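Here the complex is missing a single protein chain, while all its other protein chains stay put.
Chain lettering (A, B and C) follows the sequence in which the chains are written, and residue indices restart at 1 in each chain.
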Amino acid sequence: MARWQLVLGILGVAISIVLPALLGSAYWAHNFLVVNLFVTVAVMQNMLLADAGQVSFGQGALFGLAATTTGIVTGLWGYGYGAGFVAGIAAALVLGLLFALPALRVQGYYLGFVTLSAAVVFPQLLVAFDSLTNGINGITVSLPGLTQAGRAGLSWTSLLVMATTIAALLGHAALRGTGTGRRMRVASVSPEAAMTLGIAPGRLRFLAFTLAALGTGIAGALYVPVLGFVSPYAFRVDLSIFFFFSVIVGGSGELAGPVIGVWILYLVPNAILAQLSVYRLLAYGMVALLIMLAFPDGVVGSVVKALRRRQMRAQIAPIDLAAVLQDENAQARNTAAPTAAAAITVQGARKRFDRLLALSDVDLTVAAGRVHGLVGPNGSGKTTLLNVISGLIRLDGGEVRLHGAVSSRLPAHRLAALGLGRTFQTPRVFEDMSIWQNLEIGADLRGTRNHWLLHALQRFRPAWTGNRPDLLAHAQRRVLETLRMVATDADILLLDEPAAGLSAEERRDFATLIRFLRDRLGKTILLVEHDLHLVWRVADRISVLDAGQIVAEGAPAEIADNPRVRALFTGAADAAGR
Amino acid sequence: MLRVADLHAGYGRVPVLRGIDLAARPGEILLILGPNGAGKSTLLRTIAGFIRPTAGRVELDGRDITGTAPEEVTRAGLRLVLDGHRVFPRLTVRDNLRLGVAFRGRQFDFGTIVAPVFEVFPILRDKLHAQARDLSGGQQQMLALAQAFVAQPKVLLCDEPSLGLAQALIPPILAFLRRWAAQGTAVVIVEQQIEVALDIADQVAIMERGAIQLAGTAAELKRDKRVQEIYLGLGERGEPLMP
Amino acid sequence: MPMQLRRRTLGVRTLIGFILCAALGAGAQPALADGPPLKLGEFLDLTGGGASAAEAARLGVDLAVQEINAAGGIAGRKVQVVTADTQTDPTVGVGEMTRLVSQEKVDILFGPVISQVIMAALPVVNAAKVPQMGATGSELIVPKIAPYYFSLLINAQSQASAVIAQAVQVLHAQSGAIISDSGAQSQSFVESMKKEMATRGMKLTGVQQYQYRATDMTPQLLTLKRGNPDTLFLFASSGEDAGNVLKSLDDLGWNVKVTGNYTVATFAGAALKVAGVDAFHAHDVTGINYKAFTYCDAKALPKPFLDFVAKAKAFRPSDAARLSLPFAATFYDGVGLMKQAIEASGGKTDGPVIAAWLEAHAGDYKGIIEDFAASAQSHFLVGPGALASVYPDRVVEGGLQQRYGCGGS
Partner (left out) sequence: MQDALIVLVHGAGIGAVFALIGMSFNVVFNSSGILNFAQGNMLVLGGLFAFLVLPSSPGIGPWFVFLPASALLMAALLAVQGYLTLLPLRSSVEQHSWLITTLAASVIIGAVLLIFQGTAQQTVRSPFPSFWFLGTRVPAPYALSLLLALVWFGLLRWFHTRALTGLAISAIAQDLDAARAAGIRVHRLQILAFAISGLIVGSAGFVAAPVIAIANDSGVSYVLHGFVAAVIGGLGSDLGALVGGLLVGMISMYAAYTYGGEFQDAVSLALLVAVLMGRPEGLFGRPAARRV
């Protein structure tokens, strides 16, 4: 799916640099050098926005800082361009890290405002600190060795720019194939799901800002040989806005989006309509407005969406539960027979949200290798308890132990690393990754692709790599999410209403899967479920939660005639309890 | 009257409703029963236009309103009272009521139109100028119902009106709905308080896993053995629950 | 479904529209100009911080070109104008300059009005050897790095000395404070001022900046007031800004004398609208202007400039009414000077030839401004001798200002 975009992008970059040089058009050659520098920055912005979910309106400041630093070191201090290049990138990295700091505290457009502030103030500060930056006069840097045209009309600068831009595109595509890239996208789409997969979103935000700063910094350092002159007026806030515009207009998240976006927004007003002079700004605004009205998902984004709609009817290899269930390797996994040891112990758990007491003094023990059902009416605190155990919510009082060790003060991603897995009420399946990648995210936690589950499913790999999960039916998404959790090698599984939305037949299959996980793989399972039939069918033990308290507990047969349980079936508990 | 035919819907890709057929006639109360997660709320939200159905048809007085925006559905005369006593917390009781009637224009006298409400729920008159967030849960539910009442809909959908209410409050609220229906409104209630609710209902439908398992008049269903077992707690121990 | 279908076709249509536009746009660019027309590139900062001056420059150039074409062109060639907007952004400036010299293959260039932009574009101009006249004040632009570039503006140094001469000799000021906008032009003047004050032994009591288009400068002025300077040096990039400084002075009730620069005089019209003539009187505001745009006796106004004003008003009435006509006249003169240079060089437009001619003969040209001068050492076409202190508020026809010391106050 993404490959044609990558090819298109790289071809666009290469042709735009080589062709004008061959034709000897100094104008287009220069324009496309600038355009490709901007494309590089926009690719980084795209990665930051779409892959890491970070809104930055300040990338122009990073670009400008790298360029200015390179200019100072090379042009004012007289060191070589190499030194300036390195210094420029280093400066961009420092500012990138400064951008990442607020990202730990604020997100979304608020983060946008913070970075926008930096972009507004940046050129003013360049002027204010003129003793260092040469202020308003700017810095002239002549690098004839780099800028003179060589073979086929190409200078070293144009080769460097071409290599950088292509590397940025390739790097972005490659990042998406790596575990880190996958984790980044997971953390951006659903931070809580990410944490339960052992991912620390804050760290990935830092990484994303750093990578973006690196790419933007290289582009900024290359600005110096391309323009030969650095001055504050080139790095006004408009530039930062332009980068953001380009990504959206091209299509946020699409590999080729930045190329198309920059071409349209830079070339249409500045080159194609350049003669219009004062009408140029109008053209810029109209182009952006019309594209958003005609292509709400950006140019490439809307094309991709249309193509995908056409592919909707394509055949897809279903996720075959039987294949997993019959796997020989899997059957050998169950090393230890169920012991009486407690896998999860909750003691005196208390949690309050504003006026609502969600958990009041909950005690719960889940034996290793067993399925423990947790039932109760809506709003009784079941999901809160799951969130507490999986570390997404901090307790007000009491504690949680996993295998005897206190866990309630550890963050979710640490618990995941310790072998705790969970699923969510709506399956957290990541739409913009292939089905296979969705599975790999699980295995990523163990740092290996050499996972028995992946081996067992190897024969599905071609089909699952080519297909995105948005074509999967709900039940299959549920299975996929569960398999992904299995791929993390978690030994304690928390399932949050897994049967919701499944048909009767699908529920039966899912019950088989739960039993398989317990009997063959020796997993401990805490099952929150409204479908009491399912719970009674698979659970070894059941706790009933109501208004934040455990009101009944026992083996299924023991508690079936408990009035609280009867009430659950009829719903009478809701009013009686309050 | 409200007619729903072969309705399918869900949240995103999660199917919740699987071919629902039902009808609600003026003057009658249709009670929809079912365990948590059966899709009752989804059904009401789909009828009211909040969820776009993937298939099927919703008709109001013979007019197709499938996929119509919720505000237009309300204006067409079908009013949903959301679950969890959803009122506008930072507005006063009076303003909440005024908003309920707002779309009907200005030719209505506020006093006349809310009089029947205050008769049933005098507490609302006492707290007329209090902010809704300062009301108790039960009072908020009364307000939510009153807000729907002043709109004078042809069809009223009510999602768990008794949820979170003190026991003593439930009968008057249900009685209010009964009287309301008697004026010629078709009322659909999703309820878990079946002992009480069954008594005021004319028709009953039982939902499980997104489909209607059983439907009939209240009298018929009261006699049905399976309903007695499961929903009225008259059955044997847990056994029938495990197919 | 029909809804979606419609949206998609709309998208496709828009896309096709853009491609067509792009194709037409590209096709519309004129081919090589080795034929008769002589191409004049307007390289101007039409948007961004330098815009109001650039517009006036454009008016002067366009008017001159119209007259020249009506009279048979330059060396028998019709003049064709190609306009480029630098957006006051060096990055764009380099691109536009490349377009002008390599795409449009212009023969001569006019503009810019911002030093930074020409600094960035110099390598391109130098390689193409196109003669150029702009209006920049930075002394960094010397013939060594810009051999074919001439400035119609007095350089910052000359301006600073004229301003300080006025303050010292006429006002007998021994100390001064500087207020300016943070724009490029003003900052380079501030630098020159600091140097010049140091050499003259004048005390600098404070320097403050305001953002271009600021409307309230009271905080900066309050700070400067604490230094109690004899005079306040004002460097503005727009008349409105200058007017707002005066208005803020009034708000504070600080009756300091104000010595302004060339811009304060040239764009005084706008400043008067903002602050009113009383403010000019109250602060005894002076500015620096080209002698050609000044008068002493209201009954003996300089005719060349008045003629220009009449022509400009007939040419583009609305522009003439709102733009600085002295600034326009400067560029009008520039085109005339360039014409003479080309015709005297046998119709050649090579940078080295034209530059050599201008260095040798610019002083001979008599336009509205009579005392042009240039040399191999300085490409500033207007020297300190061409300047005079003026009352910016005593304006008559077309922006002529009364010289300081003429007539009573």
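Points worth noting:
Note that in this section contacts are C-beta pairs under 8 Å (C-beta built on N, C-alpha and C of every residue); 3 or more make two chains touch, one makes a residue touch a chain.
Since the model is a prediction, treat every value here as computed from it, not as a measurement.
Here the chain not displayed is in touch, across the complete complex, with A, B, C.
From the set A:Ile15, A:Leu132, A:Leu282 or A:Leu307, the residue in touch with the chain omitted from the display is A:Leu282, counting the whole complex.
From the options B:Ile65, B:Ala151, B:Ala197 or B:Ile212, the residue with contact to the chain not on display is B:Ala151. One of C:Asp216, C:Asp278 or C:Asp364 touches the chain omitted from the figure, and that residue is C:Asp216. Of the candidate positions B:Arg3, B:Arg25, B:Arg98 or B:Arg178, contact with the hidden chain is made by B:Arg98.
Residues 102, 105-106, 109-110, 113-114, 116-118, 120-121, 124-125, 127-128, 237, 241, 244-245, 248-249, 252, 278-282, 284-286, 288-289, 292-293, 296-298, 301 are the ones on subunit A that touch the missing chain. The omitted chain makes contact with subunit B at the following residues, 48-50, 69-72, 74-75, 79-82, 86-91, 95, 98-100, 102-103, 147, 151.
Residue-level contact of subunit C with the missing chain is found at 7, 46-48, 51-52, 54-55, 182, 208-211, 213-220, 222-223, 226, 238, 240, 243, 247, 250-253, 270, 273-274, 319, 322-323.
We take it that only the chains that are shown with their structure count from here on.
Among the chains in view, A has its Cα centre nearest the centre of the complete protein Cα set. Of all chain pairs, the one linked by the largest number of contacting C-beta pairs is A-C.
Between the Cα centres of subunit A and subunit B there is a gap of 40 Å. Rounded to whole angstrom units, the spacing between the C-alpha centres of subunit A and subunit C is 52.
Subunit B and subunit C have CA centres that are 74 Å apart. In subunit B, no residue reaches two or more other chains under the touch definition. Remark: subunit A residues 25-27, 30-31, 34, 124, 127, 130, 135-138, 140, 142, 223, 227-231, 233-234, 236, 264, 267-268, 270-275, 277-278, 280-281, 287, 290-291, 294-295, 299, 302, 306 touch subunit C in the complex. Residues 377-378, 426, 470, 472-474, 477, 497, 500-501, 503-504, 507, 530-533, 536-537, 556-557, 559-561, 565-572, 574-576, 578 of subunit A touch subunit B in their complex. Residues 10-16, 18, 35-37, 160, 162-167, 170, 192-195, 209-210, 230-233, 237-239, 241-243 of subunit B are the ones touching subunit A in the complex.
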